[in-house]
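Supplied in structure tokens, the structure appears directly below.
The complex is shown incomplete by one protein chain, all other protein chains being positioned as in the whole.
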Amino acid sequence: MNEALLEVRDLATHFFTRNGVIKPVDGVSFRVRRGEVLGLVGESGSGKSVTGFSLLGLIDPPGRIVSGSIRFEGRELVGMKPRELASIRGKRIAMVFQDPTMTLNPLLTVADQMRLALLAHERLSSRAIRDRSVEVLQIVGIPDAANRLGSYPHQFSGGMRQRVSLAIALLHRPPLIVADEPTTALDVSVQAQILSEVKQLVTNLGTSLIWISHDLATVSALADNIAVMYAGRIVESGPTRKVLANPLHPYTNGLLASLPARASRGLPLPFIPGTTPSLLDLPQGCRFAPRCRHADGICATMPELIPHGERAFRCHHPNLEPAA
Amino acid sequence: MTSRASILALRSFWDEFRENWIAVGALVVVLLIVLAALAAPLITPQDPYDLANLSLMDARRPPGYVGFGGYVHVLGTDAQGRDLYSAILYGLRISLQISLTAGVIALALGAVLGAGAAFVGGRVEAIIMRIVDLQLSFPAVLIALVLAATIGQGRTGLVFALVAAQYAYFARTAHGAASAERGKEYVEAALSIPLPSRTVVLRHILPNCMSPLIVVATIQIASAISLEATLSFLGLGLPPTEPSLGMLISEGFQYMLSGRYWISMYPGIALVILIVAVNLVGDQLRDQLNPRLKR
Partner (left out) sequence: MLLFVAQRVLQAIAVMLVVSLLVFVGVYAIGNPVDVMIGPDATQQMRDQLIERYGFDRPLYEQYFSFLWRLLHGDLGTSLVFNMPVLQLMSSRLPATLELTLAAVIGATVIGVPLGIYAGYRPESPLSRLIMSLSILGFSVPTFWIGLVLIFIFAVSLGWLPAGGRGDTVDIFGSQWSFLTLSGLQHLLLPALNLSLFKMALMIRLARAGTREAMLSDTVKYARGLGQSEWTVLRHHVFWLISIPLVTVFGLELGTTLAFAVVTETIFSWPGLGKLIIDSIFMLDRPVMIAYLVVVAFVFVTINLVIDIVYVALDPRLRKASS
């Protein structure tokens, strides 16, 4: 029985601003097992990135984690002292950010950045640092790795830069990697390439991965399990194939239907009417109700997350009939 | 913008300004000083320019001394027997007069030059901005110093020196803002009506550059006050018969070593209060007008 590497329960992260309290994460629960890939899907404003940052405790004021639990390798991360948290970041959980142009220090060479990342957790000789750096660059498929160590981030193309980010994440062989929209800023062709490479990597190394994205298509190619987020909460989760074949939540349904790949030629592209609610001013009941075709009186109360076998849903009117 | 919209914008601007009580306090101080300076002839017992009023018997007296004219010298007297309180108020007046005049002229000159250059474009723009950049690589103090030394003492010379030292900052800022505006569509539209270029620049482009220009103006006015005082202190500013604050301080310097501190100290304090207050108001204006700090 594969026990959970990461177990998140009722996580809530709020931002206390002059204009009010913003709740990007408001009761999120999911679990990731060893070697598993979880796709966290949602539109911008759904709170998925903030969820990712919350896992590593990277929430800057005026935000903070207000409640909930994050259990990782048997330890509770919420409320952990900064020093302990720092010892986990990069070593046991590593993060790949969306835009490597903003995250990789433009003034330092790749070699320097890797050295800093390595020395944050281990004492190593220069030789060992160099060897490990070359090694990870090779793993992610950067040609002529040894020579490229001395290059600066701006000397790489977008796709290569992201590979470098991935390489840095792999330096300590962490059991869990959190990737926040890693391919969104890249060309479509490069996206596909990186996607397949990551898939291979994950299988070979046995690393668990949380892949955060708004793009259902990329996630479906990679993830074992999917969790769909809307307005700060998980509205549906389960094994990818099952969720995509037979979505239970109207939102998931809408997302799937609006994928260009699924569209029929000549017919207008379906879309979900309305917009995501402002995180300052959330409706009392089901947060999707204003946009939902099936909404009625009962939807004024908040639906709970109901387990359904391997799956879960948060809806008063789930689509429980199996697909035709 | 319609006048109603402008009134609303001004009001919300003021509301935000009000939140920073330090800035409001500083604004009050500035206004008080301006009032005092304007009313100087009315609220001072002595006209420091009128040599007939002065008696050397009164010279270098400490605060509280009752002098020749029969009134109390609240802050003491200076080396010529001038009542320090009166001299300070007149001095503040001069400081404000000169720095504001120089500031306004420098702003107008720089804005027209910079925005005009951005509008005209081509080689003219390149040449003008080259000269501006060149001047910016030299410190304003030095330029003012050299010009003041060459032209000699006197108000016009001083204002000229200050304007020459400061217009470049305005020109650079105006050029940057105008270049950004020039590319925008409303300019194309205005030009194609067709409105004469001069109108487009004056009535359309310039108003939109006002915001960064005001930011620069606040820095420059405080700087001008300081510069004028420095030049006067060195003896390069106004003649000794028109006691600017800098000059009072410089006169009093030699007496400080023998313990008669008030001749330099009080004018100095007045000067510092004025500059710090202007800077504090300027800081707040800057924060409010800076689009990058909007949350």
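Quick notes on this one:
To keep things simple, chains are lettered A and B as they appear, and every chain counts its residues starting from 1.
One rule holds in what follows: a contact is a pair of C-beta atoms (placed from the backbone, for glycine too) under 8 Å apart; a residue touches a chain by one contact, two chains touch by 3 or more.
Just so we're clear, the structure is a prediction, and the values are computed from it rather than from any experiment.
For the chain excluded from display, the touched partners among the shown chains of the whole complex are A, B.
Across B:Ala118, B:Ile249 or B:Leu285, the single residue that touches the chain missing here is B:Ile249. Here the missing chain is touched by one residue of B:Leu38, B:Ala79, B:Val141 or B:Ala190, and it is B:Val141.
Among B:Ser86, B:Ser99, B:Ser226 or B:Gln288, only B:Ser226 touches the chain left out of the display. On the side of chain B, touch with the chain left out of the figure occurs at residues 134, 137-142, 145-146, 149, 222, 226, 229-230, 233-236, 246, 249, 253, 256-257, 259, 261, 264-265, 268, 271-272, 275-276, 279-280, 283. Chain A residues in contact with the hidden partner, per the touch definition given at the top, are 53, 56, 58, 60, 86-91, 94-95, 97, 99, 102-108, 112, 116-117, 119-121, 152, 154-155, 168.
FYI, only the chains that are shown with their structure count from here on.
Remark: chain A and chain B have CA centroids separated by 55 Å (rounded to whole angstrom).
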